[in-house]
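A selection of the complex's chains, in situ.
Letters A and B mark the chains in the order given here, with residues in each chain numbered from 1 onward.
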């Protein structure tokens, strides 16, 4: 694995490394860790890389790595930069034959996402998108239970993602994470909805297997002087007639990372809360609610494939993240070895999910700032 | 106290009696418990009433009771019939000089509610509306904490009320509660939104002190053949600029009575959940969340006035309900004795809250069934 971004001063890059390395399947071999070469080199050294595998530009990295012998060069690149630096390195990586892991939202604009999809199709390389929350084993169990009809035809999806860290103008107080996320030039046309709304949107479609067809939104910016939305909600209509409510806010003062989803069907309901991530509640009209738990023998094969510890030994955020890397790496290894990946290895978000996220952003922004448009069809 | 409705076959009447009697301040002295005189008389006997204080019609009850000596006659009437039998007995009771307790929603239509308000004003009698959830001590504590500015200016209100008991067509299976609630002739123009949406709406305004000014809703009927909404959601704009999301559904299969409210201000947030009703969460951006509990010495005077047991001895739904009766009875006793009620005694929902609920119903129904109208101003 090589990295674009992820210098020792960066947050999400460190998460990617932890997630990639823990399973002893992936090795960090090179990187362009920062636009600042000094930071890049010092980062590389702290990651035990020789200076020759630290590059000043990602362009240089792709070119030089692609000329190394296959046994030496990186197999894929992980792009962990702010949104506006996703598209170009991803395209270049694909063109140079590398598989790609990229953070969400996939690109700066929907148009870029479609171009990226075209390049993925053209090159036959694999692109994984780190919608982390779909990596939790019990989230996968939830999807399987929906698929096999446990809760019947879905009627309602409530997905909410309240955070509080942007309750005040921290972007002016040196918070680098806040700084680019609230800057339309680096983040794109949505703030909160791009950063966490897309996670919520993806999770709902991932578990339910449904597709949103139209939505009606209200977007707000509560902190004075902020340039992008820091709060919003959307009513959603899904393709089977189900209705949803999606809440995403970063001004819910005092909330940490409280992503929660509840889905109700004709026969029962389910609930999952990211901050107690190893529990899936199954609720029934006529019998006691059940607490389904990661690591239990009764979970399905897909959940088990994504579980590392026995029940009661909590798997956390990093293990969910690592599941994306593990399935991605199993898939690309199979491809490199000319084998067919097992179906459960292919269970990671791809460029199609990336496009879906960008469509959501475009739609929610259009609806959210209009006082007259009620239902807006999902952009294509 | 006299009763209209509340025969031994009725649900909410029994709740009203429990709530009214537990504090040893109110005595049941008469009633017209059913349109079926047989049920009415047998009910009366099971409540230890002499037959002469059981009446065949409420009209008869008001007339005869009003001619009894003051020391004997009922002081107020509790109307616990389906919505379409609220208005007439309430008007008659007021005209005959009785105070009134009435279940929500206050009337069949907004127009009736306004007429009732006029009669309350004209007669100077007191009308209490049983929005039970505002009776919980810690809900009152929440309101006080908002008032004194603990969480700062409010930005967000999330209130949700998921139930699952109408997930299938129980109204066809002999469920009497479901039968009238899903019947537009007996319930009014809203089903779920009238039955529980009004509770959620009231709770949000009660705690926050804010007033909704416009809303954008989506109403649905999921169970085939049902005549009223069994599900809905609304985006709300409040008079101080805060935004809200209100969810009310009766098809959330497996949910019991899961009313929850979360309010976020510039300085902090709060959360209350009806099924763990003695806990108020206070959340802060920069220090640990706090669990504020009913019965603790640190709660304020208003919470204490509404608390019966020490911390850790759970107060339940009936005690919340009883607080409405107790404050109402303290108030009417003061009035009967020519005294001024203490401010904390006046803390129960009144005809004004009833009107507010009917305005909500009218507004949410108009918005909820329109695919083009986005924001609808609250009806007046």
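Going forward, a residue touches a chain if its C-beta (ideal position, glycine included) is under 8 Å from a C-beta of that chain, and two chains touch if they have at least 3 such contacts.
Source: prediction; values computed, not measured.
Participant: Hey, this file places 2 copies; any idea how many the whole complex holds?
Facilitator: My count for the entire complex in this file is 4 copies.
Basically, only the chains that are shown with their structure count from here on.
Participant: For the two copies chain A and chain B, what rotation in degrees overlays their C-alpha atoms? Round to the nearest 5.
Facilitator: Roughly 180 degrees of rotation.
Participant: Please output the residues of chain B touching chain A within their complex, sorted ascending.
Facilitator: Answer in residue numbers: 151, 155-156, 158, 160, 162, 164-165, 167-168, 216, 218, 220, 222, 231, 233, 235, 243, 245, 247, 249, 251-255, 262, 264-269, 282-285, 289, 370-375.
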